[in-house]
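Yeah, one chain of the complex is gone here, protein chain that is, but the others are all in their spots.
Order of writing sets the chain letters: A and B. Residues in each chain are counted from 1.
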Amino acid sequence: MERPLTVAVTGLNATDNPGPGVSVIRSLRLHPDFDGRIVGLAYDTLDPGIYARDLVDDVFIIPYPSQGPAALEARLRHIKERVGLDVVLPTLDSELASFIALEPVLEELDVGSFLPTHKQLDLRSKVHLSTFGESAGIKVPPSKVVSSVEDLYRIHEEVAYPFFIKGVYYGATLVRSVDEAVRAFHGVVARWGYPVIVQAFVQGDELDVVAVGDGEGGLVGALPMKKTFITDKGKGWAGIAIKDPELIELTRSFVAALNWRGPCEVEVIKDADGAYHLIEVNPRFPAWTYLSAGAGINLPYAVVRLAAGLPVEPMHDYEVGKMFVRISLDQIADLADFQAVTTHGELLSQRGED
Amino acid sequence: MTRPVYERPILIRHQSGMMNKFSRVQAMRPLTHIDGVSVDELVATYGSPLFAFSEKTLVSKFRELRDAFTQRYPRVRIAWSYKTNYLDGICRVFHREGAYAEVVSEFELDKALHLGVPAEQVHFNGPYKPESALEKALPGGTTIHIDHFDELALAEEVAARHGIRPEVAIRLNLSAEAVPAWSRFGFNLESGQALDAVKRLVGGDRLELKGLHCHIGTFILDEGPYREAAAKISRFANELRERFDITLSFVDLGGGFASPNTLKGQYLPGDQVAPSFSRYAEGIVEGLSELDYSPQEMPTLVLETGRALVDEAGYLIASVHANKRLADGRRAVVLDAGVNSLFTSFWYNHEIVPAQEFRGVPEPTVIYGPLCMNIDVVRDTMLFPQLKVGERVVFRNVGAYNVTQWMQFITYRPSVVLIGPDGRHGLLRRPEQLQSIISHEEMPEWL
Partner (left out) sequence: MDATAKLKDLAVSDTGFVFDPYSGSTFSANEAGMKILEGLKQGLSRAEIVFALEEHFEVRGDDLARDLDEFVLLLRRNQLVPADFSLS
């Protein structure tokens, strides 16, 4: 019998553009063998996941990634001391670099993690994806990195309209004209800085896979999904687990080519001829990760075990046809909780404590 | 019972996205000493504001760069990029370590020669080398990096006049991965222009082509483009050998390595994203492996690293002149140093730390310089602790481009000081005074 683990999860921003944290936490809670504690790590005092008191035991505000790893290190040391930590599971793109930089510190604190390396992160980045795809024999739509608006005025010579404007970390806007492109460019730069990626639009069905690589080239598990309901903001609000061995093979070759370590979301377009085009690889769990737990391959739980140094068997069988249908839900929160998060930056499960 | 120490009263309205109090400020430590010398002592000796350079850091960065490359490649030369910082004292530190000089104007060439750098240890770059400059450079044995066809013709003329056959390089521009070609400098590789230049040079038979040079850009945060540039140069060098039997003695990959500064518009802090010298070295040396040269004839790899060598060694010490509250509730600090001294504040969100112990809640603060000009913002809003009038702050990583691009505008430029490895310190440049400025002015006789 293994001892219960205390697992910290980030990405509690379950907004209309949700971070994956709550979905990951619910997956862990769903697993019959998980009896540990959950520590939520949030960036904003109004991150909705903070107030999901049935899911999250303790909550701590942590510094934004833009503050650099030293600030995060100080905070993690405090949290470790305060409530103990066995595993930390970052779920947002922008924070990964900091957590990877802190791996030696995590090790020293005896906190497990299961993260990709800087190099893996770089190679799958939007900037380098097409180069990587070429070498791994995976089709990637033509893309171009732009670092000034002027570049956009001639970009159609290389990438035809319509195309996507993407930020380094998040965001993809389909644009049809130079005006739209310029507008989207400024929006992305304001939020995420340079560079900006222009990616050709490929007609077809968008399919997503949530997967975990074991860091040695092996695939721990993968679940392909097709979105069945997309909001006007382009977010999948419902989806269904599909049977797609070819897509799983593509995911397997991605994981093998990079020795990918940790969770990822693989986004592809399947065109009318049935060919797959790799659009993006996100180095983290997607917000719909809970479907993997619901369909029988609980990937977040697998990652927690891997991070804690426990063995995990590859998982192949999932229930095709399982669906997720998202719901928005108004939680009731106490001003006292909000006050605790605001003034102390922490909200612990044991009440009456100051 | 001791009473709590007073801090100015604050009231911060909670706004979503603005309420994370766990910032860099929490990890911020005051910088009271630079290489063991107290900031107070420096200000007492030289006044405020002042630039201070750490000789220790200059030397250690130089050696770090040299070692990163020599571990991977047999012949490496670092040419100190004068335009980054051409104070005599700074240049001397690098020359003592074995650096050549990389100059981009006749003025910089004069400065290097005046410092005692042998003419043949100077690489002369840039699009503007007038006849007078070539007259100085070519007979002296300085290697010029030819930028355009007109310069090629002029260089041949000068060579003929002196009856010499100078060794030269040509500058290429090329596109490498995401980095678009800086096509205004040198000859374009992809379009065949570079090959035309070589044909023209070989046909003219007055100059000896010994080097290829390319500088892909500035503040490149990724070693990938260097790998590709080095590979392209290598393939071009192979072609030159095959077609014209030219064996190069050097290839020059220029500069452009990033420092730990954070560019405006960059999400993650610079110290987190700037690649190490080792990563750059790995990329470049990997690219150079495409050279079809035997180990004995491998060309020298020339680097013109400027910013990444000197930025970290430079500090700007400034004093708080006033505290203000802006109409939108932000705190504002007026310092005695502005954009006239700290030119790079137009590009970077500089890291600023207090020079003394501080307490209290950090507040969103904008930091202004002393100029009566709206543009004089040395740091956009950042979380910063409260400081009192007369207390000091230190800007880090300001060694590159400031003491060359600073402006004499509205006020004088401050002292620049070097801190030696043994705690000694001395002036690199005296502060300007009225006489420094008006000594160059004339009064037309009818006034």
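One rule holds for everything that comes next: contacts are C-beta pairs under 8 Å (C-beta built on N, C-alpha and C of every residue); 3 or more make two chains touch, one makes a residue touch a chain.
Small disclaimer: the values here were computed from a predicted structure and weren't measured.
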For the chain not depicted, the shown chains it touches: A, B
Touch criterion as defined above, residue of B:R243, B:K264 or B:R325 at the omitted chain: B:R325
Interface with the undisplayed chain - residues on chain B: 2-14, 325, 329, 360-361, 388
Residue numbers in chain A that touch the chain omitted from display: 335, 338-339, 342-344
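By our rule, only the chains that are shown with their structure count from here on.
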Residues of chain B that touch chain A when the two form their complex: 14, 16-17, 19-24, 26-27, 177-178, 180, 222, 224, 263, 265-269, 271-273
Residue ranges of chain A touching chain B (in the complex, touch as defined): 43-46, 61-71, 73-75, 94, 97-98, 101, 122, 127-128, 131, 145, 147, 151, 168-169, 189, 192-195, 342, 345
